[in-house]
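Right, one structure below, let's go through it.
Only a single protein chain was left out; the remaining protein chains are all shown in position.
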Amino acid sequence: MPDLDAFRAEVRDWLDANCPEEMRQPMESEADIVWGGKKFNFTEPQKLWLDRMAAKGWTVPEWPVEYGGAGLSKPEAKVLREEMQRIKARTPLQSFGIWMLGPALLKYGTHEQKLEHLPPIARGEIRWAQGYSEPNAGSDLASLMTKCEDKGDHYLVNGQKVWTSYADRADWIFVLVRTDFDAPKHLGISFILVDMDQPGVSTRPIKLISGRSPFCETFFDDARAEKHNLVGELNRGWDVAKYLLTHEREMIGGMGSGAMRPMGDIAVQQIGLDESGRLADPMLRTDIARAEIDGLAFMATMERVADEAKAGQGTGANSSMLKYYGTEFNKRRLELMMDSAGSEALEWGADDDVARNWLRTKGNSIEGGTSEVQLNIIAKRILELPSA
Amino acid sequence: MPDLDAFRAEVRDWLDANCPEEMRQPMESEADIVWGGKKFNFTEPQKLWLDRMAAKGWTVPEWPVEYGGAGLSKPEAKVLREEMQRIKARTPLQSFGIWMLGPALLKYGTHEQKLEHLPPIARGEIRWAQGYSEPNAGSDLASLMTKCEDKGDHYLVNGQKVWTSYADRADWIFVLVRTDFDAPKHLGISFILVDMDQPGVSTRPIKLISGRSPFCETFFDDARAEKHNLVGELNRGWDVAKYLLTHEREMIGGMGSGAMRPMGDIAVQQIGLDESGRLADPMLRTDIARAEIDGLAFMATMERVADEAKAGQGTGANSSMLKYYGTEFNKRRLELMMDSAGSEALEWGADDDVARNWLRTKGNSIEGGTSEVQLNIIAKRILELPSA
Amino acid sequence: MSMVLNDDANMLKDAARGFLGKSAPVSQLRKLRDDGSEDGFDRQTWAAMAEMGWTGVLVPEAHGGVDMGYVAAGVIAEEMGRTLTASPYLSTAVMGATALSRFGSDAQKSEWLPKLAAGEAVTAVAVDEGRKHNPARVGVTAERSGNGFRLNGRKGFVAEGHVADMLIVSARTAGGEADAEGITLFLVPRNAAGVSVERADMVDSRNSASVTLENVDVTADAVLGEVDGGLKPLEAVLDAGRAGLAAEMSGSAQQCLETTADYLKERKQFGQIIGTFQALQHRAAHLYSEVELGKSIVLKALQTLDAAPEHAAMMVCAAKAKLGQVAQLAAREAIQMHGGIGMTDEFDIGFYIKRIRVAEALYGDANYHADKFARMRKY
Partner (left out) sequence: MSMVLNDDANMLKDAARGFLGKSAPVSQLRKLRDDGSEDGFDRQTWAAMAEMGWTGVLVPEAHGGVDMGYVAAGVIAEEMGRTLTASPYLSTAVMGATALSRFGSDAQKSEWLPKLAAGEAVTAVAVDEGRKHNPARVGVTAERSGNGFRLNGRKGFVAEGHVADMLIVSARTAGGEADAEGITLFLVPRNAAGVSVERADMVDSRNSASVTLENVDVTADAVLGEVDGGLKPLEAVLDAGRAGLAAEMSGSAQQCLETTADYLKERKQFGQIIGTFQALQHRAAHLYSEVELGKSIVLKALQTLDAAPEHAAMMVCAAKAKLGQVAQLAAREAIQMHGGIGMTDEFDIGFYIKRIRVAEALYGDANYHADKFARMRKY
């Protein structure tokens, strides 16, 4: 593939010339993630790196050029990722806009909606939050009750969302609302975009057991939404939501499998080896070895499922399998890391210490569809077991 | 308790004088179990030991004297057990008559029924089989279809039972039959005693995956049952069945927790220790240690549940917990024994080799109410979770 | 011995549940945390416990205690596990009383036991030096100096260290760092010159501290038990603490199970009470079984401590290992079955999972005890 080679050379040169030295250092904590948005405090190198990448369209390399992307093919995007990894370049921008709203808009949005919302996402100017769950609509998301009324030239939104990630730092929110209270529950839901910079929208952080507050409650009290910001058809928002949930599942399932330091290495450093050269805690050694093997098998599975999808094979419901296994595995991994760290992990330390991460993982198998919901989906959609 | 001490002395003297030397040797295999009945081939010491014990009423020490027992109190019976264990005396007689039918008759039978059936059980003259499950009534036992018609002076039984333990070696069978096809399924069942020595009853052994055939299919083809052999009220046999199932559950749950050689000892003998004095298979060592700890906790639980029952505390549904945990534990134990024995256990050996026992344990969590049924019972009767 | 509580123990259990549920529920721990309490426990509650005799549960009557034994001590710990009541009960009434009443000299007993029984003194056991429990690995040194000893070194993960009046410290008087021989136990007043104690900010919001000893001089009277022979009494004291922790974890696990079962009966999703979902029913039923096993092995360990303390090590080891597994399972299932609300600080489940993690690590986690169990069984 000569074209790819040329592209690789070009990417390599550009990255060498443009990636600031500071952006080639490993991130020290979650605080180093660049989320963007009006309220974000950039360091100088972060801003420089973001602006340069955004100008190339490389914060969202596969999006069309007119919407702020670079229109790269999958193989080209892979080359870009590989070259970034080669020099250990940090991701210039992460956001729910990129991961979730973007794909949904690309699929369901009008040309005008895409032009209005996608480029600011790509440039990191607008940070988005997700308004899905409600206090009485958790696993049973479709039973949501946030009301959206047609007021002629605009909509009025009233209700409450929970588990809105970083809503207190977001600028806009995409919200699932009920637009028809008489229809069957899946058929009265719409998907709408709401500017959070208005008196009708307020947020309250939820303090978690980890002591951190990555989530908020978000209240809509006569909040206004423009009519042109309804995505997809009225009352057919469930389709958009489902499409988006699949993306979210894959994202959460894939967490914890990234370039993590192997558990065995960490444990050796913490606990040491015994006279026979084995980890000094023999039972923990057993658990870690088995978990590392499962980790390898899981990573191979993520790879295989992705490759199958590219080849048009496999089943879409496998995203549920990845979400289920990935989050359960991540919980298990952090339990082992707590076992290994011993009493030193039992004191609160830095903002992303092991204990906080351990507690945080407990939510992985709840958010984005619980493990139980994923198992239901596997049973029904893949194994085709009957419903009661 | 001076009386108990006197009793203990008396028991000790009697056992010393009357227990044949051969009956003080550990049993070498299941073939050494004395089941009794017309078809059983006794060795001379087996017969001698049985007859002597039966004459004292000590094959069923807590049953009333008039029904073949010795009318011992619980503490006295415990003394007898302890003294038998002290000289390692074998149990003179085991049977479904003792474990299951006996308790059911004592609770639900008439005086005449007890007089007719209990003493032959106590003396090991009649061996009983259990006719419960049917091909389409497994976990859902109450959906059984074996028909029992009232023919005036007797009943006629037609149908098929499966999983009748050793029916081919039994003399009589207690059977759950349907006596009312119009009533709700639990209310049309009766409990009846059938002589197997008649042309209308035939058996066919079922070959199991272990290669052994401890169970049969049993066919009733116009089999005759006497009217006075109906136990309990007509159409109320389900009460008797449930009572009996509780006994069965406790029996099966308790299996595998007896005086077994500790797994760790067996593994050391088979695999050896490494230079640091630990079992040479470190992962298996982890599994065995955890299992032995669970085994201790389970034995303590059996003891506690029994003591609570004696003290009138606790819940009867705990027999489901013991059945569930005990059988699952037994399966786990045999898996570990297979791991430990390695390739040497993969050749068929003697009739009670590790491989056969391993395969046999797979049925423990199915027979006598599956693990799933026990978990249902715990959820509903103990945790009081609602039904759908 | 019958595996049921006798009438005295049952009465104690009812009394403890009544008192703790009313006077020291989880909200008390939450308040101590949110207020940034320096003591980390409520002194009024502690005084009430002393009043009821709990602080003297293992103190002989001759020294002002009620001497009810380990089963009784465990009953109290179990109830405290239900309410996560913060107090120096374990370090003082269980471990301190065990140390002094079983291994103390007459003078040591007379000096300390009445104060312990009266709730007037708090003790803390300073044993660990690394991130993982290992009582034989002792780096703190005690060198002979005049008629006494001079202690130097550092201990960590000392429960109740900063509120203790007296520290029970293991130090090396002979041998190399990991030798079983050559360890000696010392009674060190916390206010002795050279002792500095720093409280740690623990995930469970309970008391733990690091203790630094810098040329701390003690007399020979400060030795608890024999010089160089401290590991055996130390293990006995630790076993009392481990059994107490196992009892506490049993109480916490029971509470997690019950709270969760109650929630399953209430919460609706998909138009149904979620307790009707069979998958959750089976997991709850499995958890019930494990919790029952936990209760049994704890009772067995406590009974053995009462009946034959010198043979209790294996049962205590099994109990601590089993409860580590059971309580963590209970906490994990509780969070998962509660869903999002279980993740919020506002809800109590988080306090349980955090306390259980600390209790699991304290004096050896489940892996430590399973390994020790295997070594005791010679494999």
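Here the chain labels run A, B and C in written order, and each chain numbers its own residues starting at 1.
The rule we apply is simple: a contact is a pair of C-beta atoms (placed from the backbone, for glycine too) under 8 Å apart; a residue touches a chain by one contact, two chains touch by 3 or more.
Note that the coordinates shown come from a computational prediction; the quantities given were computed from them, not determined experimentally.
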Shown chains contacted by the missing chain are A, B, C
Taking the entire complex into account, which one of B:91, B:235, B:315 or B:370 touches the absent chain?
B:370
Touch criterion as defined above, residue of B:106, B:283 or B:309 at the omitted chain:
B:283
Given the contact definition stated above, which residue among B:77, B:106 or B:208 touches the chain not shown here?
B:208
Of the residues in subunit C, which ones touch the absent chain?
277-279, 281-282
Just checking the interface: what residues of subunit A touch the absent partner chain?
262, 264-265, 267-268, 273, 277-279, 285-286, 288-290, 292-294, 296-298, 300-301, 303-304, 306-308, 310-311, 313, 318, 321, 324-325, 372, 374-376, 378-380, 382-388
Where does subunit B touch the missing chain, residue by residue?
133, 136, 138-140, 143, 162-163, 206-209, 211, 270-271, 281-284, 287, 331, 335, 338-339, 341-348, 355, 359, 362-363, 365-367, 370-372, 375
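Everything that follows uses one rule, which is that only the chains that are shown with their structure count from here on.
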What chain is the most remote from subunit B, judged by the mean position of CA atoms in each chain?
A
Per the C-alpha means, the centres of subunit A and subunit B lie apart by a whole-Å value of 56
Mean-CA-position distance for subunit C and subunit B (Å):
42
Whole-Å distance, subunit A centre to subunit C centre, using C-alpha means?
41
Return the residues of subunit B touching two or more other chains; collapse runs of consecutive numbers into ranges.
278, 285-286, 289-290, 388
Among the residues of subunit C, which are close enough to touch at least two other chains?
277, 280, 370-371
